[in-house]
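Shown here: the complex without one of its protein chains, the others still in place.
By written order: A, B and C. Residues from 1 in each chain.
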């Protein structure tokens, strides 16, 4: 008799499979699962990295503490990875950290500080110009080699990467996944523990209605077992608005480039009455420069960090060393649940469970007040071969205004990247919220220089 | 510390609280629940019936096998029932069985046989004219006395009752609930057992995507633990198209006025390639007369029954006797789960769980291809103080054509009933699928006579 | 200095340029125009006919009573006709009159009488299956050879021909033009003359708001110099409902296969309160069979004619003779204004005037209550290089129901034709209003036989 609770031959194509972050996390999550097993094909433009991950992954099969025995296989071409895949995971770095360095830090010369620089702001926009052609290529390859596969994208800028996939291949079954909302659920869980005196509240127990675009999502309804959390959050914000709140994440904002004390989030609540549902580092980049990112002191006073690309480069070097040790067996791969939901999504899509999570999808009616087809982030129901967004309502106009502004600028960005149209690219660039602090001459100079810095990744542009 | 897993003071207003069907079912379901308790206020225009149910309900508290001790209280006015209610349940009979007799059987003189006569067809339409004014009154009372209550309607015609509530009080939190899709899930569960050799498949394990209007819903995607059921259903239909299938429900269609052998459902699959998700008795009424309802022999050959109102009258008499025995204590109330989801929905809305079920709601984007605001039936997510429909796609045009036709006729029906406009009422009536078998003179005669038969319930009409 | 009031080198491609009806009409209208001149390239699968028309057309240049000297040129290929064209006129007969004979008369064996048989009904539907592939081909050729040309289609079934052009080449600038609304304006003009005692009212002076689909359009607002014509029409209908009205067109319905006494139109007003804006012969085919087309006696009593294809064949023979005479010079071409607006539209699109007329276009918001992108007929503003529909509102639900039903069936028809899918084709066929009078077995027999009769024009179908 068929076993309806297991799936044994799942084929996953991992684009960016040489990754030492997301790929290792996936290995860890897959290793612990009791219900699915199969093969992960690792494709990376750095084929050496993919091969190392093949060795690292396959080593897990031998271990007793590993439940699921997955095969890992480095492949040389995109088509080899995709052909016959049930799932495609995309997690790539567009360009190198050198380009990212320009994205994030070059605008500092013009007084624009960016805490992440991969979504909006001058950095996010130039990253988009670089990334969209790569996603055009992937969409075409998926259309040819694995048109029925489910595609899970983790690459930023999330909205534009996912939008590109659908633009090129409208029948694609692609979703964009991001953990930023989880972080906000964790803060709310910590709040429930503190204010209601409950213990061990899990983020999954915090029900939220999610609305917006990636890294700029909002929660207009939240509850914990029937308790409405909006009034509680009001109280929480009053308490921690000034000092910040450190309880929900491991790192302290002063020591950890990825942490914050949630002051931006609290301030946005005071301004708009809704819960902004992403990390402060992301949120700040969507707002006027003079609100949070005017200068490093201002950033410091809002208690969040500017993540330097130098740190990323340094960290990458450490990971290369670690990879070597893992390959050689000098160090053992540590299996830890990541908290990501990729594996759960795969299981739901196979039909092993039904679950609800937030996800980036073309708007088909789940979010009112913004156009159809643009990528929005709301909750969706994952089930056998289906991801169906939940009708999530409309943001109040003062918040919708900000979300829509970024959406329209992303639409211009997309058009510019597809047409390799420098003039249109500048129209998008100059309308970015952070860039609008500059006068037009400065904006043009910054734009021209940033494009030159990334020109190796802009084939076909007239630079 | 607060107990987050129980709710102890739930206030339910039951409109039609003298009912001996749905009300007793609710008593049974409430009695067995471990998480909620409170008060049910019973309002009925037959106040004697409500009082009897008060006695019957309160008796349960004394019994050892009853888990939840609910208070039942008959009230004399709608406002008393509604004031302070958390939930309002509406389950009424518009008019009496005499009017229903005319609805169902009078058209037989013109060759129109109706298996139920409460949704569409000449009977459903005249019932709507009678019912809509009652729902106008209820919507106004809810707006005044319990604007924040959740309203659960079970009354037919479902779509038009729910539509009326929203038309009169757009901010109402009302849902229309119906178990017909459950029946189809049961057939699919029986099919899975038979064709896949699995045992004890529960209907809840059959995942379906639901699209359409009440009693005329369609399933375009169905799975059981990851197995796509559409190809299986094709096989099932081939096997049972001629003979019919008896396995999923208790009664045999020849002995049970509510059963069928699913031949209509199978035939619709052969015609349209989708699973029609309601009982055959309902489905047949949405199609051209000559397909299934041309005459009793045709009905017999399709193996479903015409439910006679005489039987309903007879049955009602038996229930009156039974009610007396329950009140006197001569007979003990039998506690049996009904399989309905009302109590589960209440618990979800309180915040004790999250669950997904099909429900009737104004279209806000969950169903493409039909107008906004009309009542459609799709799946929705029930959670704390929220019912959010799931974006469910669009029916193929040949099916959407039929659904849309009934929707537009319902819109005309609604306008006619609100305006008490006899001319417009006839426009709706003459466009009904069953009525269209008549020529215009016959249709007019039938219409005039049926309105006269129900004229006591059409105050303000110029008849 | 540039002359801004003339255009001297207009290039028109005429597909179906061997036509002896529309083509001669165009010659006549072009000959009389003072503002434009140029070349008409005549393409026809019957190249002999095209060559005759070349000779006939060019002869006009020599005449003194001809104002504009147009060049006519028969071409051998579609690409030759299209390359460099400013305007493309499409007016073809899909198949021959033998196929049309089957379309119109074969269903009579099953009791289905059709007055035209080229739009809906079994005949219209089979004609659509035959025509859509031809329009696929034309759309592809236009995309290749004259993507910027304005395309004016006169071929029926109008909605589906135009829909096909946009489906294949979404950027096409195509409109569907039909004179049926003009006929209704003429009736209203005659009414104004009769009831208001005004003389010489021109149809262009009758302002109307038009809503619907081709041959099934409705007028919900009409006026003559500020006088609301709806109340007047009510009076007019009362007067002529029984006897019919003969005044607006030349022919008497009993002698002229294309005339009627407007009784269907008046009856629809009594039923729905709006002015149906097409000829009775077309309108009747959109309604249930038993209303107007049940049998020839019924048709006769409604005072309109069934246009026999035998007549068309006979007439075609006469035109062939006439064509020979025109070519030989035995007979002189008669120049008469047709009353069509094609030349006026061309002038407006060139920029010589702005004017408003009804036209078939994809729904982009001009008509509420039906889906976007399907072809609807409303008024539009014609100006330099633009045809912009006017926001025209929504039909009342009882009328919209009928319009939407035909739209959805057309969508199924389109899908079936594009996919060459016989099963889907039957779904469309069996849902046609006239076909629904048959039981399913009869419908299937009729369908199968009609497809066989036209099979030479259904390449790629599995018949």
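Miscellaneous remarks
Just so we're on the same page, a contact is a pair of C-beta atoms (placed from the backbone, for glycine too) under 8 Å apart; a residue touches a chain by one contact, two chains touch by 3 or more.
Note that the coordinates shown come from a computational prediction; the quantities given were computed from them, not determined experimentally.
Across the entire complex, contacts from the unshown chain go to A, C. Across C:100, C:352 or C:374, the single residue that touches the chain missing here is C:352. Interface note: of A:295, A:431 or A:453, the residue touching the hidden chain in the full complex is A:431. Listed by residue number, the positions of chain C touching the unshown chain are 1-2, 4-5, 7, 196-198, 207, 209, 221, 223-228, 350-352, 354, 356, 364-366, 368, 379, 381, 383-386, 388-392.
Within chain A, the residues in touch with the undisplayed chain are 271-272, 288, 290-291, 369, 371, 396-398, 400-402, 404-405, 408-409, 411-412, 415, 424, 427-428, 430-431, 436, 439-440.
Everything that follows uses one rule, which is that only the chains that are shown with their structure count from here on.
The minimum number of touch steps separating chain B from chain C is 1. Between the two copies, chain A and chain B, the C-alpha superposition involves a rotation of 180 degrees in steps of 5.
Central chain by Cα centroid: B, whose mean Cα position is closest to the mean of all protein Cα atoms. Taking the mean of C-alpha positions as each chain's centre, the chain lying farthest from the centre of chain C is A.
Residues of chain B in contact with at least two other chains: none.
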